[in-house]
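The other protein chains are all here in position, but one chain of the complex has been omitted.
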């Protein structure tokens, strides 16, 4: 980054120790701010100034910039995702306890049990640092599930890599698998499904999607809201460090322009290192807190860290919130407010707790050796107010940060070449005609990376832990017992054929759903709900946006046709190398229910000789 | 033949769960006064005399360490 | 405050599959002339001044290393 010619906001007053408080911001309206480097467009920055009636402080700018990013705000996808809601009928909604808009969807699966499940992407970090990127991807989705009040019970991992023979795949794939295994195994979550697909388009942009499934009693759902004036805000889990701050180091480098040699903060790594042990303990600690009724609201810290957790909790609550950043336990020295708010340090959660329960809360945390700190409280004002060293550094309406970010109706255009690629059809291809050719084709297919055994991957994952895994690899769908008494169980499968989706995004998304649906059905389970992880290229490419819109419509229409709702999902744009997007990859996950797991149907041709093989469908 | 040691340590700003686990366990065993622990790797290499420092640096950087999250140092020692 | 380094290495007679894997991979990456690699651990400790050498040895022997398979060495370094 080159030095900005303007006098920076941080230096407006000369001193480097000075705090960019709201008051200071009001007094220095003309100070230049590096909003573009933080990813905000000119009009977005103007809108922030409009909302606040002044320029944002550094800390506020950091908050808005991460929360208004594509990843957190869904600004390009929102207008399309609405269609999922429109396509969902009352009938489909009847089993849904929480849906789109919550951390993860929750579905009633009978006998008083509920299941929550969700897929998230960690694509880019896994390309930069495969092991840690994939590991922290698992960690993130597991905390999402925990935030719903559920015990995480299984994970699955839909993966896409460049060609198997590419040298970079030899770097990325083993690291990703080790990361997912290392983290999931250490959490004690059986891995019961996933995919491994190789294609040229993922060569510099692998897809690492992670699914987590959680189980809870249907009346025990936790929600992410901050209510009750005077209730305390408690941050618990790992300490907050300088890791994963990414774009915000732009601010850091300005603030700390004096001592760049010391910490070299301009080059802060945007990589986070996972600590699965801390997360495992955090799971047990959270579950004990929930069981003891010590939590009013809870939110996980993922992307955008405290910025996201505080603004989302406050936004969903009925009042304001006050936070004292000096209370946040730090791992690094000299962190400034923007850094503390944006840190993506893993293995942290944020809870809202009644004052009378704080001692009980702390006791549970001590039992599990989990660091927990009161960092603020719910207030009766409207605003989210954050102080640091006695000065106010944030004073914003939380909804403007968390929910009322920009929304774009991006241009979309069916590309002309679409006709060209669909003009081709298989009739022009040579087909094997002799037995010898058939044999040769079969062998070639069996040996191809996309069809061969996945054992090298799956043998690195624990699928036995917790003792409830009824089916896992190589079964089409994973099946898990959730109630030992009744034998009630659930099934999950994730699927997507991105090559179909490239040919016809609408139909491809429907096929992805149909495949996951079938994979759940063939285990003997009844499909009940859908989640997704929509991996696409740049939202600013009209052809990509067209693919996206078509895929959403296809998936929503097919869900309606099958009568099972989309309960949540995740969007990952900007998966591309240069101007070439990945194949459109709407990964679809289906959840099923099975009344009695002893009646599950294993994959494979039967155990006894003489069985008949029937082909269903056409 | 030369003996070469390559030390690979997690970068300061990067979380080091291993070192942290050790640091937390020490007081429980009655060892006080250890305020920080970082855990890294140590490689000992037997190296032919014609392998130069530049090559060793390359081996450390591209192979023994993961420069995204780790720092490294190479030194030749008496054997 | 003193900085202490504890090196923990697999004993010579113990198989070291990690070091072996590195040694085998180096020629494939075009690095010749490395005849042996052993991989161990390196700990860096921040230690209060009143922690004596005997205590440090105890920490290394009873905790940081497993003497059945590992050798260890403690040294104080400049901080």
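So that you can tell them apart, the chains are marked A, B and C in the order they are listed, and the count of residues begins at 1 in each.
In this text, contacts are C-beta pairs under 8 Å (C-beta built on N, C-alpha and C of every residue); 3 or more make two chains touch, one makes a residue touch a chain.
Convention: contacts and distances are computed from a predicted model.
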item: Name per UniProt, for the chain absent here [options: "Sarcosine oxidase subunit beta", "sn-glycerol-3-phosphate transport system permease protein UgpA", "Phosphoribosylformylglycinamidine synthase subunit PurQ" or "ABC transporter ATP-binding protein"]; value: "Phosphoribosylformylglycinamidine synthase subunit PurQ"
item: Interface partners of the hidden chain - shown chains only, full complex considered; value: A, B, C
item: From A:422, A:459 or A:603, residue that would touch the chain that is not displayed; value: A:459
item: Touching the absent chain when the full complex is considered, from A:200, A:369 or A:409; value: A:369
item: Absent-chain interface as seen on chain C, which is shown; value: 13-15, 17-18, 21, 63-64, 66, 68-69
item: Where the unshown chain meets chain A, residue by residue; value: 178, 181-182, 185-188, 275-278, 280-281, 284, 368-369, 458-470, 481, 484, 597-598
item: On chain B, residues whose C-beta touches the chain left out of the figure; value: 17-18, 21-22, 25, 28-29, 39
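The criterion applied here is as follows: only the chains that are shown with their structure count from here on.
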item: Chain A and chain B, separation of their C-alpha mean positions in angstrom; value: 33
item: Multi-chain contact residues (two or more partners), chain A; value: none
item: For chain C, residues that touch 2 or more chains besides their own; value: none
item: Partner chain B, residues of chain C touching it in the complex; value: 1, 7-9, 19, 22, 25-26, 29, 31-48, 50-51, 55, 58-59, 62-64
item: Contact set on chain B toward chain A in their complex; value: 10-11, 13-17, 20-21, 24, 66, 68-69
item: Of all residues in chain A, those that touch chain B in their complex; value: 128-129, 132, 238, 241-243, 263, 268-269, 271-275, 277-278, 331-332, 345-346, 369
